[in-house]
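Missing here: one protein chain of the complex. Every other protein chain is in place.
Every chain is named by a letter (A and B) in the order it is written, and numbering of its residues begins at 1.
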Amino acid sequence: MNLALLIPEITLAVFAVLVILLDLGVRQKTVLRSVALAGLVIAGGVTAAMWGGSYPAQFSNMLAVDHFALFFKLLFAGIAFLVILASADYVDKFARFQGEYYALILLSTLGMMLMAATADLISLYIALELTSISLYVLVGFLKDRKSTEASLKYLLLGAIASAVLLYGMALIFGYTGQTQLGAIARAIQSMPPSAVMDSPALLMGIVMLIAGFGFKIAAVPFQMWVPDVYEGAPTPVTAYLSVGSKAAGFAIILRVFFSAFGMPDWLSANWGAIFAVLAVISMIVGNVAAIPQANIKRLLGYSSIAQAGYLMVGLATFGFAPASSVLGQSGILFFLASYALTNLGAFIAVIAISNKIGSDEIADFAGMFKRAPVLALALTFCLVSLIGMPPAAGFMAKFYIFSAAAQNGLLWLVVIAAINSVISAYYYLRVVKVMWSGEAASGEKVPSSGAPRLALFICCLGVLLLGVIPGLVMRLAEVAGRLFAF
Amino acid sequence: MGLAAAYWIMAVVAVLAALGVVFLRNVFRAALSLVLCFITVAGLYITLSADFLAAVQILVYVGAISVLIILAVMMTREVQQGSPANRLKIPAFIVAAVVLGIMIYTVTATSWQVASAAPLAPTTVPLAGKLFSESGFILPVEIAAMLILAAILGAIVIAREK
Partner (left out) sequence: MLANYGLIGLFFIIVALFSLSMPIIPIVLRYLKIVPSHPGPVKNSTFECGVETIGKTWVQFNFHYYFYALVFLAIDVLVVFLYPWAVQLRQLGLFSFFAVLVLVFIVVIGYVYAWKKKVLEWK
């Protein structure tokens, strides 16, 4: 067993512990931020250095160190890095808890990295719980009423989703006798198709897995927590939830459904159809419910439900044609990378503006282009990318996913998604209009320190680059899309 | 024969205790009913020959978690008023009954593969081998340690004053 392959995770664990211990001794809290950032840089650097090699599975096939896992580890480290940079001004609101804040972000990133790399149902569940518990606490970090209520709602609904997920895993284990994903695939393939279709245990297990994972990615019948939790949580934590938790959810769905349930083609067509239906209702509910919203965080919450719908179009493609559609898988990975940069950019601008004006209502954003031209421009650009217009990254991402879907016979899904993109343009552009043509309440400038500005610059640069030259990341996504098959 | 009788008694008591948790007005009595449910579930583990798990259930669930739940109940101020009124009782009951029906159908209509070997008699030794040996589940154990750390951290953050 080669522990050198686990250096990213071990680094994050060590640095999380280091942040906790330093918090007990050190007076000045900015040291903790530097320590956390250093840990993420080291973890990301080691992950990038591991790219290109091929490594065997670890821990008796429980941990897969393939390019899929490396891609997601890099993505999660980058997301956490940007979130910690962006919360530089915001952490003053947590008076004595800054060390715990950084430690919990590092621990949930560790959980997400383990989720992307795991190949066994049991370690998947424990890594999922590690991420979720850290996030439950992070959502309730500001001790006011809204934050506590948001944390309580997230905890209760998340616990129910975990229970359903675990029941589904128990049914699958009871049916196949294995918990390791490759062994489950072999057990299913060794049974005759009639035996599998006649016994509802496996199908019910898959449905419950979709329910449990669907909660994480905010797909529609499981999305009730999103508006309240996004509104009540501290805004950097909302940004982290909307991007990191969703990417982690899609990573585990791709891993579990490809490794364990991918091979009998009629089985993968079944769950592909489920994802297609969920995609349609997620897009419709997310976009329609976002139109009357007046709070920017709730609006971005409903928009993230709709974006999960677009991503599930890619999952449906993946289900209907897993062997030939590397484009479907790599389209999802590219969309996740571009969505991460876009949403983080939008949220960083919102953090800076809300910190100054003290409110999250869209009407209070009026006239921002005069008070904070750079932030308003960045927010506009990110919202344009969320709609999916060129030259932003969102256009290329939607193009890849929709073309893969159209190539695999899901043209009706693409048409519905295109109509939904047009509907979404309405509420995104409404925010842009309020910012650019409203009357400013006062003429003061919106201050922001160096760290959020750096993060915002990285995000906007990334969105622009991915929109104009998508080739590099697309090639990485294609390499990552070929999952470890064992 | 004794095993079947023990199983049925404990199963019925567990279900009744679980219903008691949901339907009892007084929150403290609901918590005590939950403790009864935990104890009978430990008994059910014994009928499945999982003796270590039954001991762990009583040690951790009845010993620590029930104490936490009862402490939380005793620390709320207006606990005498009982649970708040719930208008969605009938729809929730219908949905729960439908889910129960689906679950029963799933479990009874499947042809489960039954292992031919008898269950191992004291399970502690094979469990130790499975958990801590090199080809076992050592990775989830270490992740569970990080989970405990995150839980301590999080719970103290939530409960300390501002």
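By our rule, a residue touches a chain if its C-beta (ideal position, glycine included) is under 8 Å from a C-beta of that chain, and two chains touch if they have at least 3 such contacts.
Computed from a predicted structure; not experimentally measured.
Participant: Could you tell me which of A:L21, A:A38, A:A195 or A:A418 touches the chain that is not displayed?
Facilitator: Per the contact definition at the top, the residue touching the missing chain is A:L21.
Participant: Would you indicate which residue among B:M75, B:I90 or B:A115 is in contact with the undisplayed chain?
Facilitator: Touching the chain that is not displayed is residue B:M75.
Participant: Going by the touch rule given at the top, which residues of subunit B touch the chain that is not shown?
Facilitator: 2-3, 6, 43, 46-47, 49, 51-52, 56, 59-60, 63-65, 67-68, 71-72, 74-77, 79-80, 121-122, 124-125, 127-129, 131-134, 138, 141-142, 144-146, 148-149, 151-153, 155-156, 159-160
Participant: Quickly run down the residues of subunit A that touch the omitted chain.
Facilitator: Touch set of subunit A with respect to the missing chain: 13, 17, 20-21, 24.
Quick note on the criterion: only the chains that are shown with their structure count from here on.
Participant: Just give me the whole-number Å value for how far the CA centre of subunit A lies from that of subunit B.
Facilitator: Taking the mean C-alpha position of each chain, the two centres sit 31 Å apart.
Participant: Which bits of subunit A are touching subunit B when the two form their complex?
Facilitator: My answer: residues 1, 13, 17, 20, 58-60, 62-63, 95, 97, 100, 103-104, 107-108, 110-111, 114, 120, 122-123, 126-127, 129-130, 133-134, 136-137, 140-141, 143, 151, 171, 174-175, 177, 195, 198-201, 204.
Participant: Flag every residue of subunit B that touches subunit A in the complex, lowest number first.
Facilitator: So the residues of subunit B touching subunit A come out as 102-103, 105-107, 109-113, 115, 134-140, 143-144, 146-147, 149-151, 153-158, 162.
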